[in-house]
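Removed from the display is one protein chain of the complex; every other protein chain stays in position.
Entry: chain A
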Amino acid sequence: MKSKDILLILLLNIFTSTVIGQNCTYTFSGIVEDSHDKSIIVGATVYIKNQNKYTTTGVNGKFIINNVCEGKLIIEVSHLACNAKNFELIITEDTYKIIDLEHHIEELEEINVHAELAKKTKTSQETLINAKTLDNFSDANLGDALKEVSGVSSINTGNTITKPVINGLHSSRILTSVNGVRLQDQDWGIEHAPNVDINSAGSISVIKGANALEYGGDAIGGVIVMNPSKFIRKDSLYGKTILSQQNNGRLFSLSTNLNKTTSKGWFVNGNASFKRAGDFEAPDYNLTNTGVNSYGFSLAGGYKETNQGFDIFYSYLSNEIGILRASHIGTTGDLVDAINSGIPSVINDFSYTINNPKQDVKHQLVKAKMYKRLEELGKLSIQYDFQNNERLEFDIRRGGRSDIAATDLTLKTHTVSADMKFDSDPHRIYKIGISGGYQNNFSNPDTGVRRIIPDYDKFNTGIYGISEFSFNGFLLSAGVRYDYNHINAKKFYLKSRWNSLNYDQDFSNIIIEDFGTQYLVNPKFNFHNISASTGLLYQLNPKNSLIFNYGLANRAPNPSELFSDGLHHSAARIELGNLRIQPETSHRFSGTYKFESSKINLSVEAFFNRINDFIYLEPSGTETTLRGTFVVWDYKQVNANLLGIDTNITYNINENLIISNKSSLLKGKDIDNSRALIDIPPFKTVSSILYKKENWNNFFASIESIFNARQNEYPDNNFTTFVATTNTNELVDISTPPSGYHLLNFSSGFDFNMSETNIALQFSVNNLLDTSYRDYLNRQRFFADDLGRNFKIQLKINY
């Protein structure tokens, strides 16, 4: 490898001059990284001024300079898109150094949403997942990758429908921004995972709480910002391909992207990914019908320079996901059988075939954006985006209807937005923005099943102002936002349902047509919401910093909470929305302590979130139909408190050995009824030990231990049901959380260069001990165990 390295240097170096006299036998090597997200910087120049030696970093961001003389080095590291960095170093042996470069602020705004964001949310609890970490999840979901952040968990339906949970909150309480576009994809359902391709993101920011007002004011849980991969303004053609294969589910995944950039600022890039898996396996049985078939691509192009630019973006994603066959049940009696039997009622041999029940979701996104810098004022940006989300859910049906979707929804969203950032004085930055949107949901009546979500039109307008001031080691940010939402729906109600909800007394004026057994009604809602955020960052010294933050957020009820009206086969329950639901209001107070030194990185994030009129689902009784008995779940509102602490510590024992721990503890309480909130993630702690050796081709090996405690605080929603076939009353235990569990994961890899190509190979085993477990936040925990051992091999090629 050494000779290969030397060959590379010869290729990369234009000159190598020698200095005579001293002991000039040392090697100075290292890696140049972006200080924001630790991604590698290709083509940076490393120059030893006083010895007149230089080189540039290769495709892996690494450099090596041989024959360096003993003594002091005066070094300058520069890159086209970055500020040059100067520092001195005394060399007495072969030296390896990691060099962080800061991008030009200007350049950053144009290319990297994160940098802009990082600036905006310096005073909130934000964590960034870098490109390298995301690569490990190229065959997984957004929800899986986000669990890298302490305090973020997921609520699952099986293992392929994974929704992020930030500090105990999920679905409509989390806002996802993809490439500057707020994702609109029917995020209200637990079994509706975000329709994004993780491979199209360069990095991902997770901001806890509604403190990024430019994205929206209703993200009571938090904001997920998927940033596009970085753009380097130079003539270049580069790309990346990741192949991975797993034994569990016999999953194969391929993701590739290609970028062409020019020094003038033009760029074009494309991204494509494909994933296919069959039935996954728990340690003791196959999870029949849990396969997934997913593909997507995106194209982007545009022109970016300091004073003006534009970009257009298009993405398409298709996800066909099988739902565990055994989780499709009829009545509460079937649910009792499933819970009591402990194993799935249907276990077949492995198959790639995805049968019903399944979902087939297609999401398209188009975006056009332009910006212009107005001299001595700031930057003006204008954006238009359109999203089309088609959701088909297939059920096991009678009479040859299984090929007809039981749910067929198309959600179209148009948004126009503009913002102006006044940043001529870097100590006082202001940003104002306005946006307007129109959304239409169409529920296809050809399904032959009553609509779960009705047809509706929704208009919204938002206006916000945010500001940031820095003085004497303090950084203060403040922002306020106003949102107006208008919903105009047309919904059919069975007359019996309409009357049982007492709508005949309160809403008789909205009936527009009588169809005999049902009414067509026209509910209209107007919601005016104010949100605000303020934060203070105090840098005590270079190592210690403190952040305090307060966020006020209001969230208007979503269509599911207002209108939902139907039977969910996976839970033998009838879910009912409520036209009387009002917006919920969150007051979130948080404090963060950070310590950063060369050996130790520590962050402690604590928060208290008071949510007034918290909207939640609760069983309210049972209803009998010809099919049998079902539990009715109603949306209700209570006042709730959430309190939590998330810690993250990394300790570099030496340059080869790193240990780390991430833990989070959360309490959620319904204070009206003095009881615990449902679906609150239990205590979790993840410890890992990593051994790495840079000069063994970046070899690393790590062991990770995940401990998930049992959730001991939960509301008791158990009930008894009469099982006619056995003539007994049986307890339906839908509340008791499963036991805690402990999992071990192993991972190892290395990389090497072949001419201009860097190849990385990684091998990992998840659930090393093949432990059988069930997770409290998995909707299929009533029916089957979670995934068993999984071997995975991944090949990554950077070129």
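Assume a contact is a pair of C-beta atoms (placed from the backbone, for glycine too) under 8 Å apart; a residue touches a chain by one contact, two chains touch by 3 or more; residues count from 1.
The definition used in the following text is that contacts and distances are computed from a predicted model.
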Exercise. The chain that is not shown, which UniProt protein name from "Sulfate adenylyltransferase", "Oxidoreductase", "Type 1 periplasmic binding fold superfamily protein" or "ABC transporter permease" does it carry?
Worked result: "Type 1 periplasmic binding fold superfamily protein"
Seminar exercise, completed: Considering the complete complex, of A:S500, A:N526 or A:S597, the missing chain is touched by A:S500
For this session: Consider the whole complex, including the chain that is not shown, and state which of A:T447, A:N549 or A:S564 touches that chain.
Result: A:T447
Exercise. In the complete assembly, which of A:C24, A:L299, A:V416 or A:I432 touches the absent chain?
Worked result: A:V416
Problem set entry | Listed residues A:I91, A:L299, A:I339 or A:I396, member touching the removed chain | A:I396
Problem set entry | Missing-chain contacts mapped onto chain A | 310, 328-331, 333-334, 345-346, 368, 370, 382, 384, 386, 396-401, 412, 414, 416, 438, 440, 443, 445, 447-451, 454-455, 457, 490, 492, 494-497, 500, 512-513, 515, 517-518, 520, 566-567, 569, 574, 623-630, 724-727
